[in-house]
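The complex appears here minus one protein chain, its other protein chains still in place.
As written, the chain order gives the labels A and B, with residue 1 at the start of each chain.
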Amino acid sequence: MRVEARILLSLGSFFGFMSALYWFWGHENAGGVMIFAAMLLCFVPGSYYFWWSRRMKERPEDDPNATQAQGAGVIGAFPGTSIWPFTLAMGAFFVVLALVFGIWFLVPGFGLAAWALFGGTAEGRRGGTH
Amino acid sequence: MRRVVALPIAALALAGCTVPTFGAAPGVTTSSRSAYHLWQGFSIGAALIGSLVVVLILWTMVFHRRKGDNIPEQSQYHIPLELTYVIVPILIVIGLFAWTMVVENQEVANPKTSVTINVNAFQWGWKFTYPGQDVVVIGQTTQNPEMVMPVNENVHINLTSTDVIHSFYVHDFNFSRLALPGVLNQFTFRAVNTGTFQSQCSEICGLYHSLMYFRVKVVTRPQYEVWLESKANAGVAQASRITNNQQTSSVVPTKLTKSKGDN
Partner (left out) sequence: MTDVLDPPILAQPGDHGHAHEGPTGILKWLTTTDHKIIGLSYTVTSVIMMVIGGALAEIIRAQLTSSNNSLVSLAQYNELFTMHGSVMIYLFAGPFAFGGLANILVPIQIGAPDMAFPRLNALSYWLYLMGSITMLMGFFTAGGAANFGWVAYAPLSNSINTPGAGADLWIAGLLLTGFSAIFTGVNLTATIFYLRAPGMTMFRMPIFTWNMLVTAILILLAFPVLTAGLIMLYCDRHFGTHIFSVQGGGVPVLWQHIFWFWGHPEVYILALPFFGMVTEIIPVFSRKPVFGYKGMVFATMTIGALSLGVWAHHMFTTGVVLLPFFSIMSFLIAVPTGIKFFNWIGTMWRGEIWFSTAMLMAIGFLFTFLVGGITGIYLASPPIDFFTHDTYFVVAHFHSIVMALVLGAMGGLYYWGPKITGYLLNETIGKMQFWFLFIGIQVFTFPMYLLGLRGMPRRVAAYPLHPSWQTLNELSTVGAVMIGVSTVLFMVNIGYSWKKYPAGDNPWDGHTLEWFTTSPPPHHNFYRLPRIRSERPTWDYNHPDRPAKAHGHHDNQDEVPVV
């Protein structure tokens, strides 16, 4: 995890330097705040990875001499087919149409979104079809 | 300072070669000329570096074509070469930036000015006010209002907009600046040639953006004073027959007057 941590921390440090430079030289608030936020967005996961990388065992993908057998077994959970992403997207579609055509679109919008959230969560516990 | 800026170009010119325009023009103000020389300098650099890269690509396409089925040397890196093409571009870029700053500082300088013109952009025309002279010129779209200014004098412009963002773009001055509502943009010109220069808005501002024309007319000081007097005497300028719902019925006008400054 060390390389990942280093990537994010160096990006964050660069943005930190840039944000200080721009804040004091540019006197412009919007840009200063945005670069500062970019720094935070890199430092938060970056520090987390850095902290963990010093405590975890080397993963097979970080070991230059790993064999494929070392990676055998469960890799992760890969849900099969699922109708819920499509349902959630249709809900989001109606929600944004409410912005344009009228508040009553929020009914199918939130309805479909809620249905998808419940359905997707339940599916996550049950396991989808393949 | 102006001379320093033009020095590399002057050196080349003295050496007997005419530096190509590379598509741009010197324009008719002092700052348009230094921006033009900057353009030429950049273009020489671009031509050199561009040619180098093109030659390298063509060379390798021709001479390193597949000749059989053998696998070539699998070379993967060469640190000294890579360092070279990190450091040299940095140096080039610093040079371009330094020259840029010289020209830029000249353009944003604030010399003493003898004429001030308030330029107000609006949908879809221009209003030129000469404070202290009681002269206002105003015109919409194809009325193509004219901003008159004297040659060889520093003219100060106060630019703003009363509605959306427009752009005060004068091609022959090699210059444009946005007219922002609620903001006063200020800059100075010193024209060195007389003439009438067709200009127009260059920032999308709604339906008649394409037709938001204006002209800049540079005249001699005596002519300028005569013009001022005639405008003041005529009361409100005759082009100010503006009513709120003036809408041209034709979509794109079929007949438009061409000014003498058309290139």
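The criterion applied here is as follows: a contact is a pair of C-beta atoms (placed from the backbone, for glycine too) under 8 Å apart; a residue touches a chain by one contact, two chains touch by 3 or more.
Note that the structure is predicted; figures quoted are calculated from it, not measured.
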Among B:56, B:109 or B:226, the residue in touch with the chain that has been omitted
B:56
List the residues of chain B that touch the chain left out of this view.
23-25, 27, 31-32, 34-35, 38-39, 42, 46, 49-50, 53-54, 56-57, 60-61, 64-68, 70-78, 81-82, 85-86, 89-90, 93-94, 96-97, 100-101, 103-104, 107-108, 163-165, 167, 169, 171-172, 174-178, 180-183, 185, 187, 198, 200-211, 213, 251-254, 256, 258-259, 262-263
Missing-partner contacts on chain A, residue numbers
1, 3-4, 7-8, 10-11, 14-15, 18, 21-22, 25-28, 30-31, 34-35, 38, 41-42, 60-86, 88-90, 92-93, 96-97, 99-101, 120, 125-130
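The rule is simple: only the chains that are shown with their structure count from here on.
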Measuring from the mean C-alpha position of chain A to the mean C-alpha position of chain B, what distance in angstrom results?
44
